[in-house]
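For this view, one protein chain was removed and the others were kept in their places.
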Amino acid sequence: MAVTQTTEPDSVLAKALKEGLIAGALALGLFCLVVGFRTEQNIRNELILTHRWGLLTIFVLGAAILRFVITYTAPLRAERKKIKRAVAVAKEPSAFRRSFPKIGLGLLLLYPLLVILILSAYQGSMMGGLQASLKYVDNFGIQILIYVMLAWGLNIVVGLAGLLDLGYVAFYAVGAYSYALLSTHFGFSFWLLLPMAGIFAATWGVILGFPVLRLRGDYLAIVTLAFGEIIRLILINWTAVTKGTFGISGIAKATLFGIPFTPGPTGFAALLGLPNSGVYYKIFLYYLILGLALLTAWVTIRLRRMPIGRAWEALREDEIACRSLGINTTTTKLTAFATGAMFGGFAGSFFAARQGFVSPESFVFLESAIILAMVVLGGMGSLVGIAIAAAVMIGGTELLRELEFLKLIFGPDFTPELYRMLLFGLAMIVVMVWKPRGFAGSREPSAFLHERKMISGEFTKEGHG
Amino acid sequence: MSENKALLRIENVETYYGNIRALSGVTVHANPGEIVTLIGANGAGKSTLMMTIFGMPRARTGRIIFDGKDITQMPTHEIARLRIAQSPEGRRIFPRMTVQENLQMGASLDNLQHFDEDSRMVFDLFPRLKERINQRGGTLSGGEQQMLAIGRALMARPRLLLLDEPSLGLAPLIIKHIFEAIKALNKNTGLTVFLVEQNAFGALKLADRGYVMVNGIVTMSGSSADLLADPEVRAAYLEGGRH
Partner (left out) sequence: MISEVQKNASAILRVERLSMKFGGLIAINDLNFEAKRGAITALIGPNGAGKTTVFNCITGFYKPTEGMLTLTRQNGEEYLLERMSDHVITKRAKVARTFQNIRLFSGLTVLENLLVAQHNPLMLSSGFTILGLLGFPTYRKAAADAIEKARFWLEKINLVNRADDPAGDLPYGAQRRLEIARAMCTEPELLCLDEPAAGLNARESADLNKLLLDIRAETGTSILLIEHDMSVVMEISDHVVVLEYGTKISDGTPDTVKNDPKVIAAYLGVEDEEVVELIEKAEEAGVDDITAAVDLLSTEALHEIEETHPDAKPVELIPASTLVETPAAKAPSARKAPAKPASSKAGAPAKTGVIKAGATSNALAEPRGGKPDPLILIKGIGPVNERKLNEHGIFHFDQIAAWKKADVIAAEAYLAFDGRIAREDWIGQAKKLAKESQAKPAPKKTGGAK
């Protein structure tokens, strides 16, 4: 296709029309059977073929119009891009972008209070606001922060050291089960078990690290994936200890330095003279996971300026050169696995304390894949990018549950959550096409002589395991 | 010279890496049957020009015309099908394929009936490759990989051969062989060669014409003899190494 740079409107229109028609035809072919027809069971258990021409039309028209618009505006956008390029030769990151981490941190710290205030104003009573905020603090706040922490932990292994780990959820599971078992059997407290869970997970990280040291790329990914599955299958089948698929329930909750969040007279609410509510525990958990996530971020930032962090990044860039500089790549890789696993373990024990129940169901491969997707979408190595990716991905799926109004459009049996994976996939494709290096495609150097310049992602390597 | 008959004509090409301009307003041409060389310091943009011909990166402005056809926006693989072959910078052989397979890949644009004949030519040029015929590309030494990259480019029976520093990492004797071979191919078959070289002496001796590139701009052009005789060129590219 020798694209001639004709800017005549006629030819562009003709081309756009043609491309639009092609896209429509393609969509028709693709969705004809999948969307156009549907089988339903009637009362006599017979399959009945129904058709949904309306929905199919929407799909086909959507594809055609989208393609038409994209093609039609392509020259226009190219022109604008050119102008923008010419103007913004060396663009400084905007003030907003530079202070984004600080603003984000402030928002995160104030989030529960803001939610309560807004909802109280909306409902007209403080108590009502508190109760209503439960959902937002728990489903959105805590849920997202757990994934942020997990993704930051995995980022050490994948983003910094460049070791592709598809079995990260195994360490999450180790942390969760360590807490669940030790707490139910020996009654250890959360604050004792939190570090222990981290240490156990780190140990497992080293155990996984040893056999895979020599592997690279795809081979490493396969073995780590297998490791994740092995841990999950052990949890399912070692019923004497783990109770198999039933899981472990009745796990002790975390306490605020010994003060339990129970309704009794020694509970948190009673001590402070507040009315009884489950919200306090959720808010406490929110700040707990926020603290843990920030710990992960702080350690990551500090480590990047340590020799070990630089060695990780160097390892991602070129392992052979690392060895030629006297860096022991064995221990370097193992510390990366162990550090990443440790944060997974912390997150796991938090998860167990929050849920009060753990079962192998929570540690399937899909979780590993989602966490990895966050790291990749966020931009390898970038904490802010990864946090945004986690917020969008987890927050997005939670948001889907809230979209009740869609039922008015698509009918009462429309359940938006079911489209979660579809949207996930779409979002990932869009982000990767639009920003192939993730949201934050540039890398911040760990040291500088004159000025700190961001390094464009085109120079960094993804690592080969 | 008859610029209109040029086999390759690059007009006013500008290329960018991100926002950094690597080439500005480059205009060069190569007539059929000519050996043209591009000399200049490291980082001047010589390899970028080579790659721009192949559309990696694309020229942002200007035109690249091969045999009367505008190839500026043409997809890279279609450019290669016009029989423009390249021995790229950094060798880029297929490391897990054997020497034989690498050569087959080079010949894949041609029907394979010439394969034996052409591979014989390559092996005559680089007897070393024949010794290593069933070895994987990645296990060859650096210089042998360079030989393979050139050999692979020749297998395509190119009309235009782009050589990016063919002498890189090769022993003096082999460099001589390669230069002899380029000369012979050019003479016997009228192959047009576009050569980028650090070895300015060797390149200018071999070429009919030359261009000098500084910071992405062509600052000088002329017959090899003129360039060799030019005091500025001498000062910048020929002296220094022979103290």
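By written order: A and B. Residues from 1 in each chain.
FYI, a contact is a pair of C-beta atoms (placed from the backbone, for glycine too) under 8 Å apart; a residue touches a chain by one contact, two chains touch by 3 or more.
Keep in mind that what you see is a predicted model, and the values were worked out from it rather than measured.
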| item | value |
| --- | --- |
| Candidates B:77, B:96 or B:120 - the one touching the absent chain | B:120 |
| Positions on subunit A where the hidden chain makes contact | 299, 302-303, 305-308, 310-311, 313-314, 316-318, 320-329, 335, 443, 445-453, 455-456, 459-461 |
| Interface with the undisplayed chain - residues on subunit B | 5, 7, 31-34, 39, 41-43, 67, 83, 90-91, 117-118, 120-121, 124, 128, 132, 135, 139-144, 146-147, 154, 157-159, 165, 168-177, 179-181, 183-185, 187-191, 198-201, 204-205, 208, 224-225, 228-229, 234, 236-243 |
